[in-house]
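With one protein chain held back, the other chains of the complex are shown just where they sit.
Chain lettering (A and B) follows the sequence in which the chains are written, and residue indices restart at 1 in each chain.
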Amino acid sequence: MTAEGLVLAEEETAMTAPEPVALGRGRIVLRRFLRRKLAVTGLVILVLMFALAFIGPYLTSWNYKDQDYNNFLTGPSATHWFGTTQIGSDVYAQTMRGLQKSLIIGLLAAVLSTGLAGIVGATAGYFGGWTDRVLMWFVDLLLVLPSFLILAITSPLFHGRTWLLFVILLAAFNWMVTARMVRGLARSLREREFVTAAEVMGVHPLRIITRHLLPNMASLLIIDATLNVGGTIIAETSLSYFGFGVQPPDVSLGTIIADGTDSALNYPWLFYPAGILLILTVMAVAFVGDGLRDAMDDAAGTAASTSTSGGAA
Amino acid sequence: MGAFLLRRIVNYLVLITLATCLGYLLAASSLSPREYFAQRQPPPPVASVNATLNQLNLNDKTPLEDRFAHWAKGVVTGDLGKTIDDTSVSAEMGRRMGVTLRLVLFGTISGALVGVALGFVSAIRQYRPSDHTITFLSFLVLSTPVFLLAVLLKIGTVKINQAAGTTLLPYTNETTAGLTGGWFRHLVDRGQHLVVPTLSLMLGQAALFSRYQRSAMLDVLGADYIRTARATGMRRGPALVKHGLRTALIPMATLFAYQMGMLLTGVTFTEKIFGWHGMGEWFVDSIGRQDVNAVAAMVLFTAVLILIAGLLSDIAHALLDPRVRD
Partner (left out) sequence: MSDDAVLEVTDLHVSFPGEKGRPLAAVRGLSYQVRRGETLAIVGESGSGKSVSSMAAIGLLPTNAKVTGSVRFRGRELLGLNDKEMSRIRGAGIAMVFQDPLSALTPVYRVGEAIAAAIRVHQDVTSQAAMKRAVELLELVGIPDPARRALAFPHEFSGGMRQRVMIAMAIANDPDVIIADEPTTALDVTVQAQILEVLATAKQATGAAIVLITHDLGVVAGFADRAAVMYAGRPVETAAVQELFAAPKMPYTAGLLGSLPRLDAGRGVRLRSIPGAPPSLAELGAGCPFAPRCAFAVDLCRTTEPELLEIGQGRAAACHRTGEGLDLMAGPNGDSGLTDQASGIPDTADTEPEATSDAEGVEGALAEPEAPTKSEAAAVAAPVGVAEPVLTVRDLIKHHPLTKGSIIRRRIGTVRAVDGVSLDIPAGTTLALVGESGSGKTTTVMEILRLRTPQGGSISVLGQDLEALNRGRGVRRRAQPVRAGIAAVFQDPLASLDPRLPVGDLLAEPLRTHGHGKTAGRVRELLEMVGLEASHANRFPREFSGGQRQRVAIARALALEPRLVVLDEPVSALDVSVRAGILNLLGDLQRELGLAYLFVSHDLAVVRHVADRVAVLNLGRIVEYGDADSVFEDPRHPYTRALLSAVPVPDPVVERQRERIVLPGDPPSPVVLDGDAEALRGCRFRSRCPLYAALEKPEARELCESTDPALTPVGDADRSAACHHLDAWVPALVQSGTVA
């Protein structure tokens, strides 16, 4: 038990003169977040990564599709910052393009999958009964098949189509664990008295879900979406590594690493830039997510945080 | 307990059946074996391709439901069909299963043990340097996809071997080809080969378990019953282990089931990168070869393993937590 916890527990009902409204939850979360060094570092790195991914390509004259027939497998130089590949592609341009692709795919898929998880989980958890059983059984079924397996098997389906299809599939097979979590939370929220109070007032179930359940799970969903960005980036690059994801001529960090793997010992520039950027990005996301969780958990006041105040003690 | 297990197993059997069927249907509608033959040089005549495809139950001109029915009939009798190169899927699976299981087993057990220990240390030394170090390292590992981790380990091993001037740690294949000597020599050789690939799986497991164990442990650190134990005069260390760790292990049982899918994904990369001829390697190659039946076999294998993990975690949960027994 932390000291703060102990005192706050004692004080639970003793709050009289509250902080002004202007200093609302958002500000408290922000303040606590900014106090965590790792989280702030993560945020800075993430911002830099986005900047690099979207501004980086314009800093060099090379396009990721270009080939320099005078330079095959040359090391980093003034013309080719990260060197060139066997066929004379500029590694810097490719890496920037790959980073961009991985970031966009990760972000989109994560938001989509968390949204889906929120809807399915909240519905199952709130309504319970058969709705719950059917949905959760479906979730169990999907959990039996690792998403990597399904996506690999279905990869021929989106060859030659838009990468957005890939994003949708990535999201479609990545929401189950979160949905289970959301459902658990929705079930416990459903038992909370403020939901009961709304029910006996005659508030419509859909309105209860949108107005009471989802806002109270917001912190969980935000944290989950953040951490999912890292997860989907890993999933995307893993699939792309085997050629099941982003298809040539387009590149992702995964395909670049795959191409560089065999020559990693002798031509390290083919492998390390993409590898390091990938690790940095995912780690930055993880730090931000972790920092958000700590900040939001501490700021409490959400129904999502575990306990209610005990008796009169 | 018996009745409970029985119901669980029945539920699992249904899930395995459905998952495998789903896997087959997805593979059959997504992969195109015809292309595999059509791309051969010189292109074989269409009639002979059709004949081969029919014989393998892979002809896309046959309605999907008929192919499925044919495949399902075989599976019920224990016949998983033919690979695209006309060998028995079951036989190939028999050869490869052991390889994958060995990796999975060693990876899980070592990973879980190391992870639980690290998580415990991390939690009781919260916000101290040791906690920061463990946290940072586990984030680093968790942020590194297995393929990258495996490649980095491979490079590292090469460097070590170079420095040692001898092949201290072999990193390709399961055994040294053409090795002579007694059974002991063979055993050591296999053990040596196992180290680096297992490490590539174990690190991720350990990192994951350490994070979860840390937070489970932090949850119980503030628990009233630890305070009670301390109030009876128990010292901090014993109280944390006997009351804290013991209780914080309970949620780990659930994690065990959840991480199996991740582990099976990881093993695919490990096998490919370290040249182990297991199920994962076969799966990736089979997709390249448009080999529907082999892919379906991998789905079956995965589903069974995941559900065995689920069953084991249920049992572990019941053993650890008296509240869910009976």
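Everything that follows uses one rule, which is that a contact is a pair of C-beta atoms (placed from the backbone, for glycine too) under 8 Å apart; a residue touches a chain by one contact, two chains touch by 3 or more.
Quick caveat: nothing in here was measured; it's all calculated off a predicted structure.
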### Chain not shown: contacting residue from B:102, B:190 or B:230
B:230
### Query
Which residue among A:129, A:160 or A:202 touches the omitted chain?
A:202
### Message
For chain A, which positions touch the chain that isn't shown here?
### Response
1-4, 6-7, 10-19, 21, 24, 192-194, 196-204, 211-212, 215-216, 218, 301-303, 308-313
### Query
Footprint of the hidden chain on chain B, which residues?
4, 7-8, 223-236, 242-243, 246-247, 250, 314, 317-318, 320-324, 326
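Everything that follows uses one rule, which is that only the chains that are shown with their structure count from here on.
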### Query
What residues of chain A sit close enough to touch chain B in their complex?
1-2, 5, 38, 140-141, 143-150, 152-157, 177, 230, 234, 237-238, 241-244, 254, 257-258, 261, 264-265, 271, 275, 278-279, 282-283, 285-287, 290
### Query
In their complex, what parts of chain B are in touch with chain A?
15-16, 18-19, 22-23, 26-27, 30-32, 136, 139-140, 142-148, 151-152, 155, 158, 221-222, 227, 258, 261-262, 264-265, 268-269, 272-273, 283-284, 287-288, 290, 295, 298-299, 302-303, 306-307
